[in-house]
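Note sheet for the following structure.
Missing here is one protein chain; the remaining ones are kept as they sit in the complex.
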Amino acid sequence: MTSNSPACVVQVRITEADFDAGEELQSLYARAPGDLGAVATFVGLVRDLAGDEPVSTLHLEHYPGMTERSIEAIVERAGERWPLLDVLVVHRVGPLAPRAQIVYVQTASSHRDAAFAAAEFIMDYLKTDAVFWKRESGPSGERWVESTAADRQRRGAWDGSDGAV
Amino acid sequence: MTSNSPACVVQVRITEADFDAGEELQSLYARAPGDLGAVATFVGLVRDLAGDEPVSTLHLEHYPGMTERSIEAIVERAGERWPLLDVLVVHRVGPLAPRAQIVYVQTASSHRDAAFAAAEFIMDYLKTDAVFWKRESGPSGERWVESTAADRQRRGAWDGSDGAV
Amino acid sequence: MSTVQAREIRVLFFASLREAVETDTLSIDITGPVSLDELLARLKERLPPTAMTALTAENVRLAVNQTLINPPVMVQPGDEVAFLPPVTGG
Partner (left out) sequence: MSTVQAREIRVLFFASLREAVETDTLSIDITGPVSLDELLARLKERLPPTAMTALTAENVRLAVNQTLINPPVMVQPGDEVAFLPPVTGG
């Protein structure tokens, strides 16, 4: 944040528990300072299918401490680009069934363009830079999931690079 | 939607009542067909300030029937551009205090890029094309609010025009 | 449309135009199709000049039966005509 910006409140929560977007929004309204006008949110869900393969469980693993910091670093970069008032990232770990909520990103600003851009930026970087690992189980066994070339291109588009690591 | 797309479920609700994003998401998860993976949402709130003027109440007025159809037309255009599974727009009318929720846009898709783009598109068009009128009351009196030149530019950017009406 | 309503046009005024006109609805009796200019002439008989200036401002749009239209247009008995100042939602 530049010295002219009010401090952005950042919360990162890694948890096995589910979350409720309505509750998170009410907490935001209670705590948010200043001229709050726009909140963009994103919820990622476990998909029924990986390609054409049914998924029975997605297992999410993390590196306690480093994972939180990897997300904080992503949020900090977003805060340098857009005037944000408040950012919350909730990311679940452990075994998750299809249709379970995995990730919640909530970005608050005075104006919608900053809120939208920051939420999308954070999601794109979570795909490529956040320290998580995913293993899908299905009828034909298990496999580790990696970020896709499309994910890396989307991440790279934010800084003008081709996303190559 | 093309004939290859599954039908997109569209709901538009104009109401004086408040809404709960958590409840709307749970309803979505219960009804959504197919390969749901990504939900983008946006909440607009009454801002404390209009420029430097404090706002005590925002009054929202609509044209019953025509307003709903103006929003449905916006959602339909979004559905032609992105593969959406489900779209909900809740828009409040009547007198609203600062920090009250005004508008909720919820777009569901298999992938996050479609969900984000459609939510932002719908919000941009709501600012310029949805049939609502807003009157701000404050200590120095009342004034009618119009969409801004920036709003019209953002709307125009989606179709390559300059947004001039 | 019922036959009772079919000899009038219902004219609606919203937001700042409702304030300028000091009513939200007027009914204009007609016996057949009329042009928008004819409708405006009939409104002029019942509204003060300042109201007419507001209704014919460049940024006012017209809806007939809840669909935006561009003049010239003919309106029919039973139609609903609305004067809309600049809109903004979201």
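When the chains are written out, they are named A, B and C in that same order, and each has its own residue count from 1.
The rule we apply is simple: contacts are C-beta pairs under 8 Å (C-beta built on N, C-alpha and C of every residue); 3 or more make two chains touch, one makes a residue touch a chain.
None of these values were measured; they are calculated from a predicted model.
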{"item": "Left-out chain, listing which of the shown chains it touches", "value": "A"}
{"item": "Of A:55, A:102 or A:118, the one touching the omitted chain in the full complex", "value": "A:102"}
{"item": "Contact residue for the chain not shown (choose from A:20, A:35 or A:129)", "value": "A:129"}
{"item": "Hidden partner interface residues of subunit A, rising order", "value": "44, 61, 63, 65-66, 69-71, 91, 102-103, 123, 126-135, 144-147, 151"}
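The rule is simple: only the chains that are shown with their structure count from here on.
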{"item": "Of all other chains, the one whose Cα centre sits farthest from subunit C", "value": "A"}
{"item": "Centre-to-centre distance between subunit C and subunit A (centres being mean Cα positions), rounded to whole Å", "value": "50"}
{"item": "Gap in Å, rounded to a whole number, between the CA centres of subunit C and subunit B", "value": "28"}
{"item": "Rounded Å distance between subunit A and subunit B, as computed from the means of their C-alpha atoms", "value": "23"}
{"item": "Shared interface positions of subunit C, touching two or more other chains", "value": "90"}
{"item": "Residue numbers of subunit A (touch at least two other chains)", "value": "112"}
